[in-house]
Every structure is written in C-alpha cells, then in structure tokens.
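A protein chain is absent from this complex, but the other protein chains hold their places.
Chain nomenclature is as follows: A, B and C, assigned in order of appearance, with residue numbering initiated at 1 for each chain independently.
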Amino acid sequence: MTDWERLRVEERVRRSFARQSFMAHLGAELVLVEPGRVEIAVSRAEHLLQQHGYLHAGVLTSLLDSACGYAALTTMKEGTGVMSVEFKVNLLAPAAGERFVARAEVLKAGRTIIVCRADAFAVDGNAPRLVAAMQGSMMAIHGREGVSD
Amino acid sequence: MTDWERLRVEERVRRSFARQSFMAHLGAELVLVEPGRVEIAVSRAEHLLQQHGYLHAGVLTSLLDSACGYAALTTMKEGTGVMSVEFKVNLLAPAAGERFVARAEVLKAGRTIIVCRADAFAVDGNAPRLVAAMQGSMMAIHGREGVSD
Amino acid sequence: MTDWERLRVEERVRRSFARQSFMAHLGAELVLVEPGRVEIAVSRAEHLLQQHGYLHAGVLTSLLDSACGYAALTTMKEGTGVMSVEFKVNLLAPAAGERFVARAEVLKAGRTIIVCRADAFAVDGNAPRLVAAMQGSMMAIHGREGVSD
Partner (left out) sequence: MTDWERLRVEERVRRSFARQSFMAHLGAELVLVEPGRVEIAVSRAEHLLQQHGYLHAGVLTSLLDSACGYAALTTMKEGTGVMSVEFKVNLLAPAAGERFVARAEVLKAGRTIIVCRADAFAVDGNAPRLVAAMQGSMMAIHGREGVSD
C-alpha cells in the first residue's frame, strides 16, 4: 500500500467515524488508523459508569466494537460497508481509570467475514492495564443501499 | 418467594439501576423486574446511532448486558454485588426501529457464576423484531468494598 | 412445508451426518431432525472424558456444533453446504451422566448467516440436567466445489 492509499483509507475511516453519532455522545476519539489496526479512546466521565463507579461494560464494548469494525473496514475496497456480525467480550478487571483505549487488529480478512481481536486498556499515567478483550466478526456489505463506508 | 420478597428484589434492582449513570445517559428504562428476568428499553435517538443510521451495536449490548446483570442480581442475596464476566452478542438484523427492548433471563444460577441469555427486539407498532441475542456470565461478588448491589 | 419436503430435508441431513466420520468416532446419533431443529446424542464412554472423569467439553461442543450446523442446513436449499463460522459455549455444570443430548434451534435464518442456539442435557433416568449452552453462526455455502450438503 502506498502512502497515498494509506491516507485514503484513514480518511475513509475518519469520515465514517464522524457519522457514528454514538461515538460523539460517548466523547470517543479515533486515535490511530492504520491498515488492519484501529484505536479508539474515551476519557472517564460521570455519565459513563455502572453502579459501582467503574466504566460501564457497554461503553468498553462500544469502543471495542467500533475499533474492530474500522480495523475491518481498512481491509475493504472503497464503497464497501461494514457491519458487526457478532463479538465476544471478556471483562478482565474492573474498569477503573482516567482514560480507556481500545486497540483492534484484523486477525483474518476473508472476502465476506473479517475476524478481529481487540484489547481495551485503562490508562492513568501508570502502565496501561488490560481491562477487556474482544474477539468478533465483521461483515463486508456490497451494494446495499445506505450501507457504504 | 413471597410478594414481599419480590418487591424487595425489585426495589434492589431499581436502586442499583438508578446508580448506573450510563443507563440514564442512554435514556434507558427498566421496564420489568421479576425473579430471574429483567427488561430494559431505550427509544431511538439521534445520538445513539452508527454510521448507517441504525442503533449502534454498543447501545444494544449495553442494554443486554445490564439486563443480564440485573436478572442475575435477582437470584442473589441482599448485599451481594454483580459484575459481568463475559458476554457474546450476535447481531441478527440492522437495528432499525423506534424503540428497543432487551429481555434477559437466567439460564443457570450457580453460586459464583450466573449464566444468562438475553434477546433484543426492535419495536415499531408492528410485531417485535429480534435484532440481537446475548449469552453471557455474571459473577456474584461477596464482601468486596464498594461492590454491593 | 409438505410432509414430502420434510422427509427430503431429513434425508439430506441424515446423509450428511453419515459423512461426518468424527460423529461416528464419538458414537453420536442423530435423534431428531425437523425444520429448524436438530438433536444429537452420545452415551458416556471411557474414551470421551476429561481428567476428572466428566465428559470432555470438546465432546459436548462437537455435538452442539453439529446440531447447530444441521439445524441451519434444514433452512437451506438443496445443494447448499453449511460451515460453522463461530460459536460460543457456556459450560453450566460438570458433565456427569450416562447420556448427553444436544438440541439446536435456528434463531434467525439469514441468506448467508444462520444464527442458532443449542442446549446440551445430561440424562440419567432422572430429569434432564442442562450442562452446556451454545450460541453460534453457521454459513450457507453456494457453489464451492466439494462443499454441498
């Protein structure tokens, strides 16, 4: 992939991410886009918590899912849409921390199904601490109206 | 379980749900609490969407996860906390609709691990349409400071 | 579906099952085939165990997976092949018992992806006891050489 192609891929992901209103509602940011790899981060906020004051598992999953979806999208041709088929999340430690980063990687890019793994880390100035792990499948959608990148 | 006990269980779940700031941020409501069964609903809103205008998979997962957690909590003794261990979600259809209801049931209530299944439906006046399905494990937390119901 | 069509579906599943050499190696039997629903059973045997003397989780998963695959196949047109995309299994109790039955149902039959749920029960003369639960996706394979029903 040339630098020019990389830039186009990144641009495509950034445009699509900007249309995910829910990511904005969470205050999430796209912090890295590379072919086959995407990172999304969010800062702890009072409205993102579960009953014990940790980040809600649903917030972590939202980051992990969007990161997997966009990592998958980087492997697809322009104009192809991506949708989540399924994912599994293990919650490894209470999500305490000031900032959370989800890092997704493509494990296998098939024609239709793209399988990704993603890890979520809590970051507080100390070493990042792994708090959740996802393994999931994304689907490439061709020629369905309203579903492009 | 006596009616009195049922009411106390429901009260416990409602108090805990009210402390999940993220559920309020989503505009989610607890619509049913019974021993072993909980339903949570949310209305479609412009800030809960993914890039094609469907409800974000992370929102559905948040509802499904909280519903499973509280269904599990109804099987636990007062003062016990619940945390999600892991869950898996299959997305069965694009989440188009005006309102979404997640319905969780306890499949097996172990001492430590409680396994639940949950379904999410899109509702628009027509018959409810199944859009997502979860299978996951919740954990009963005893005697950890800050982690009670 | 007419009785005649049901018989053809059952016949197709039985023929395919007979070609799964691994099912024979386990001593597994196809005990029920209906549109959207399949059951496979195995008897406890000394060579199917894990280190504590329970049925190995891999045996249960094999039954659950084949049951899901064939439940999915009943929804497909003749000549279409089925392959497992992914599945998730929760092990709910130690698999003690004399006989084990996996019962799969189609939850959503899409064009490409068919999502199933399946339960495995231990049976010993007493009431069946739920020992494992699966949720997974099967894929319809069209026109790939060597991959038909």
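Operating definition for what follows: a contact is a pair of C-beta atoms (placed from the backbone, for glycine too) under 8 Å apart; a residue touches a chain by one contact, two chains touch by 3 or more.
Note that this is a predicted model, so its numbers are computed, not measured.
K.L.:
Specify the residue from the set C:R37, C:H56, C:R99 or C:R129 that touches the hidden chain.
P.N.:
Of the listed residues, the one touching the omitted chain is C:H56.
K.L.:
Out of C:A71, C:V85 or C:A140, which touches the unshown chain?
P.N.:
C:V85
K.L.:
Touching the absent chain in the whole complex: find that residue among A:R37, A:R117 or A:H142.
P.N.:
Answering carefully, the residue with contact to the hidden chain is A:R117.
K.L.:
Using the document's contact rule, name the residues of chain B that touch the chain not shown here.
P.N.:
Residue positions of chain B that touch the missing chain: 85-86, 88, 112-113, 137, 139.
K.L.:
Mind listing the chain C residues that contact the chain we can't see here?
P.N.:
Within chain C, the residues touching the omitted chain are 16-17, 19-25, 46-53, 56-59, 61-63, 65-66, 81, 83-91, 94, 146-147.
K.L.:
Across the whole complex, list the residues on chain A that are touched by the chain not included here.
P.N.:
Looking at chain A, the ones touching the missing chain are residues 88, 90, 92-93, 107-108, 110, 115, 117, 130, 133, 135, 137.
Operating definition for what follows: only the chains that are shown with their structure count from here on.
K.L.:
Quick check on chain B against chain C: do more than half of the interface residue numbers occur in both copies, making it same, or fewer, making it different?
P.N.:
Interface between chain B and chain C is built from largely the same residues.
K.L.:
Just how far, in Å, is the C-alpha centre of chain C from the one of chain A?
P.N.:
The mean C-alpha positions of chain A and chain C differ by 33 Å.
K.L.:
Report the inter-centroid distance (CA atoms only) between chain A and chain B in whole Å.
P.N.:
Distance between chain centres: 22 Å.
K.L.:
Just the number, please: Cα centre separation of chain B and chain C in whole Å.
P.N.:
Chain B and chain C have C-alpha centres separated by 29 Å.
K.L.:
Quick check on chain A: which residues sit in contact with 2+ other chains?
P.N.:
85-86, 88
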